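Have a look at this one.
A single protein chain has been removed from this complex, and every other one stays in its place.
For chain A:
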Amino acid sequence: MAVDMRLPTVRKQVADSLLSATAGKHLVVPGDVITSDTGFMRGHGTYMDEDKLTASVAGEVERVNKLICVKPLKTRFNGEVGDVVVGRITEVQQKRWKVETNSRLDSVLLLSSVNLPGGELRRRSAEDELTMRHYLQEGDLISAEVQSVFSDGALSLHTRSLKYGKLGQGVLVQVSPSLVKRQKTHFHNLPCGASVILGNNGFVWLYPTPGQQDEEAGGYYTSMEPVPLADREVISRLRNCLLALAAHKVLLYDTSLLYCYESSLPHQIKDILKPEVMEEIVMETRQRLMDQEG
């Protein structure tokens, strides 16, 4: 049996000429004084140190009129109302589920903010409270939308639309939330034969494109039909493409994923994660994205 073996190599250095391209950005590290002018407002990632506005995280300074924020390169998910998230149920409590969404506190999904089977106008009885585990139990994956943000930063989710609900068969990929590009829609049916939910929280769900949805099920019906091999291959390829893009810090959205998928086609699925192949594919993707932008 052939075995692929690799030796450690020297890490590639980014050329100094390229690094100078970031000169226009205002990059700061913790403890850097941004301004000692008192006319500015203190935003996220900053604190006041003896009347001097000081950065508390490493990142780029963003200024909106009088408000100064520092946006870190990588952080946990900071949810905003309307964000699409993919999460995992960690706990079933009274009238609520706790959902792990890569946020700094577990999110809450209230029984009153889900669509139960039987349609919109169904009353939630005490019986529903007892059978909550029947709908969603610990370990289940769901897609949901952020309904509101509590004062301590915890998120309240809802699944009151047919597109949200329990996730069935598919693959979950975790990337940094800052790599997911904000777009009008985060649900995509890709032309290559699979669908993807790009959660704002960095959880990406890849699944076979569903057929006709059964309205009555209210998003709690999960198909246990075996997925054909062809679909599984497409999903595996997309997963490796996602990991390749994330490793090279390319923003994730439908176009970048599709371009990466297309440029990976000459290679075998398992080869995509080899560093040299990964670099080639990502380079081609970047080039195509730049050409498209013009």
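Here is the rule we use: a contact is a pair of C-beta atoms (placed from the backbone, for glycine too) under 8 Å apart; a residue touches a chain by one contact, two chains touch by 3 or more; residues count from 1.
By our rule, contacts and distances are computed from a predicted model.
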item	value
Choices "GPAT4 acyltransferase", "E2 ubiquitin-conjugating enzyme", "Translation initiation factor IF2/IF5 domain-containing protein" or "Exosome complex component RRP41" - which one is the UniProt name of the chain not shown	"Exosome complex component RRP41"
Omitted-chain contact residue, chosen from A:Ala58, A:Val92, A:Leu110 or A:Val149	A:Ala58
Sole residue of A:Met41, A:Ala230 or A:Leu251 that reaches the chain not shown, by the stated touch rule	A:Leu251
Residue ranges of chain A at the interface with the undisplayed chain	14, 18-19, 21-22, 25, 27, 29-31, 45, 47, 49, 56-60, 72-76, 98, 100, 104-106, 152-153, 178-179, 246-251
